[in-house]
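All protein chains but one are shown in place.
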Amino acid sequence: MITFSCPDRTGIVARIAGFLADAGAWIVEAAYHADAEQNWFFTRQVVRADSVPFDADELRSRFAEVADEFGPDATWRVTDTGVKKRAVLLVTREPHCLHDLLGRVSAGELPVELTAVIGNHETLQPVVAAHGVPFHHVPFPGPREERRESLKLEAFEELRKLVDEQQPDAIVLARFMQVLPAHLCEQWAGRAINIHHSFLPSFAGARPYHQAHARGVKLIGATCHYVTADLDAGPIIEQDVIRVDHADTASDMVRRGRDIERLVLSRGLRWHLEDRVLVHGNKTVVLR
Amino acid sequence: MITFSCPDRTGIVARIAGFLADAGAWIVEAAYHADAEQNWFFTRQVVRADSVPFDADELRSRFAEVADEFGPDATWRVTDTGVKKRAVLLVTREPHCLHDLLGRVSAGELPVELTAVIGNHETLQPVVAAHGVPFHHVPFPGPREERRESLKLEAFEELRKLVDEQQPDAIVLARFMQVLPAHLCEQWAGRAINIHHSFLPSFAGARPYHQAHARGVKLIGATCHYVTADLDAGPIIEQDVIRVDHADTASDMVRRGRDIERLVLSRGLRWHLEDRVLVHGNKTVVLR
Amino acid sequence: MITFSCPDRTGIVARIAGFLADAGAWIVEAAYHADAEQNWFFTRQVVRADSVPFDADELRSRFAEVADEFGPDATWRVTDTGVKKRAVLLVTREPHCLHDLLGRVSAGELPVELTAVIGNHETLQPVVAAHGVPFHHVPFPGPREERRESLKLEAFEELRKLVDEQQPDAIVLARFMQVLPAHLCEQWAGRAINIHHSFLPSFAGARPYHQAHARGVKLIGATCHYVTADLDAGPIIEQDVIRVDHADTASDMVRRGRDIERLVLSRGLRWHLEDRVLVHGNKTVVLR
Partner (left out) sequence: MITFSCPDRTGIVARIAGFLADAGAWIVEAAYHADAEQNWFFTRQVVRADSVPFDADELRSRFAEVADEFGPDATWRVTDTGVKKRAVLLVTREPHCLHDLLGRVSAGELPVELTAVIGNHETLQPVVAAHGVPFHHVPFPGPREERRESLKLEAFEELRKLVDEQQPDAIVLARFMQVLPAHLCEQWAGRAINIHHSFLPSFAGARPYHQAHARGVKLIGATCHYVTADLDAGPIIEQDVIRVDHADTASDMVRRGRDIERLVLSRGLRWHLEDRVLVHGNKTVVLR
């Protein structure tokens, strides 16, 4: 599969399609987007592996020459869809997103291998173990602990090592509830995915359902986005909402919102894993 | 029809239902809500007029005695659903909400008499005339006009007179695009209804679709709310959203958002006209 | 909690509310519905246990006298919300609804005790065991097996015994894929809940997603309904849909439909467990 983006001009599709036709590639799925405002071009092409007389590495090196013609701003990636992507989940005590992802993976619904789950509490260890996935406990300092900041940095350093060992394609903050330090946001840019329990940009930060309840909104939502150093402000991958009314307490919203968190996270993660999400500036192009 | 709210305690339903049963009233629709957090009780009762041996005025004076028993914080209203509510629309040049409301009223879908449309431009006069509704033109000063503020106050005073002459049950800002001065917000509290073209509290203020486009959200919405002196922050009556994606430009969002503005405004207005919306603090209870 | 329905007439609310007020009951939640067409009245009342000076049994026997006044067609139930409802799940090999319900129960989201899972295959035994729920395997004859019908009856008899031992409030066919015989439908009427993977009445019967794909619909859905002897035609509790398009194959629909099956089943089951669903004829009144 090829994803490619560059400043827009004429002839890009012809060049890429010509390249693929010359290689005899059978295109299974192709999506294009031209952003007229930003004058930027995006594409994603899925070709049948057995239609190409060489492997992904060879395709990669041949395509590199094509990509070069489109200048230094062109960004691209060739991936072998036959190789399963790898994901690490970060969790705390909230089980619903974890349960949902474990269930989907074990049902074969999500094309990913969960190589590790890392929790700052041990609460979720048993269910992770039941699914045969390694669980790592990295304790974080409590809110009133002495030397909190330095302990936290140490914890994050331990976390980082555990994550990086896995060489994950996705680092999923499945209701992790800890704010990643800026250097990790940068290092994991485009791979760290968060689920925020509000329809951003409304109700960023803490206790969004309580904020929503106080404001009296008639819909609550969830947002799946890439993590950046700017809290809850990274590129949005997917959002959705459900209807609430005056009879829903803040606790009802917490409970009912889980349904939408699960869906939004699993959809956003799937699209990320399928290389459908191309980031440009602070926005995403999701090619379906 | 009776709407009633008061601090919660035991026996309220029994008292009201007993009162109605003694009057022989056949209850067609009844809704109750008890807000445990605020300890407040809300109800709306629709009775068949022909089941009660007296008229709305008599029902009103009899119910006043019942309501008195629940203390000074009880608020209530008895209305005769046989008498059509009256509405005034405020418009500028944007036609879609106006067209929609005129169409609904002429199709008998909305239980209201449109007694006047007031525009700060004359653009929409012809279609209003075609529906046989009086149109009034009240010009507002342009953004760079001299003595802008005092001219604006004069225009609002003329507007106020025109509106108040109609004794309307609803004053609908159907994409009016002028910020009501605080004294009118207060005077028309609970009757002035606005449609804001975003999913509030996101993107309050000007050009919300452009804000939404810049942020890269995956859903856009509209909010129908009571107007208060605090811009776009009044009690929310109804909200809804539609899905957008990276291919939607800000102009596409403007166009597509109209579909949701029309729906949200017409639903919110209907519930207001049917006395389903009870305001408590800065939130609404919508009894359906 | 009290649910009550009877032929409509004046004074019902007054009688019930008066009864509760006399008992000093604090009404936490009350919903009423009068069906003008069928001339039938429905109500659901939740009272705070500590506001009543006697227990659920005493409330039941006192309320029986009230109910008697409304004639032989009145149906009612008094339940103690402090006593957890019990459910049995019937499954085959499809894991997604099972995973979802187990996850919800273990997260405390669903007010129910899963007392047993019964499968006609052993595939799902391990995950059920991991949640500490007893699993029973009742093998069913294959499609080409000799003496298929009589073996099937025997299997259903074994199933019936296992289910009835649990005295369940809900018997959930969580993608069970076997058609219940008429005598079990009757015996478990109002307790057996099925999830059908289409927006009924479209695509009843086998392979609904493939039917939907063949017809080219733009939305697919799921339906949670009470089981009756008439296949996929029982009273509907809840339905929902998601958008699909030409790019979705039948397999994509199968996968994507699971999201909506999970939601619809869990919502329908919750409402059933909370005694919100009153059946009248072949339709439901869901009091929220």
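Some points to look at:
Labels for the chains are A, B and C, by order of writing; each one numbers its residues from 1.
Just so we're on the same page, a contact is a pair of C-beta atoms (placed from the backbone, for glycine too) under 8 Å apart; a residue touches a chain by one contact, two chains touch by 3 or more.
Small disclaimer: the values here were computed from a predicted structure and weren't measured.
The chain not shown here is in contact, across the full complex, with A, B, C. Touching residues on chain A toward the chain that is not drawn are 10-11, 13-15, 17-18, 20-22, 24-32, 34, 36, 51. For chain C, the list of residues touching the undisplayed chain reads 33, 35-37, 199-203, 215-219, 221, 235-241, 245-247, 249, 282-286. Against the chain not shown here, chain B presents residues 29, 95-96, 99-100, 102-104, 106-107, 109, 126-127, 130, 247, 255, 258-259, 263, 266, 288.
The rule is simple: only the chains that are shown with their structure count from here on.
Chain A and chain B have Cα centroids separated by 41 Å.
Multi-chain contact residues of chain B, defined as those touching 2 or more other chains: 36.
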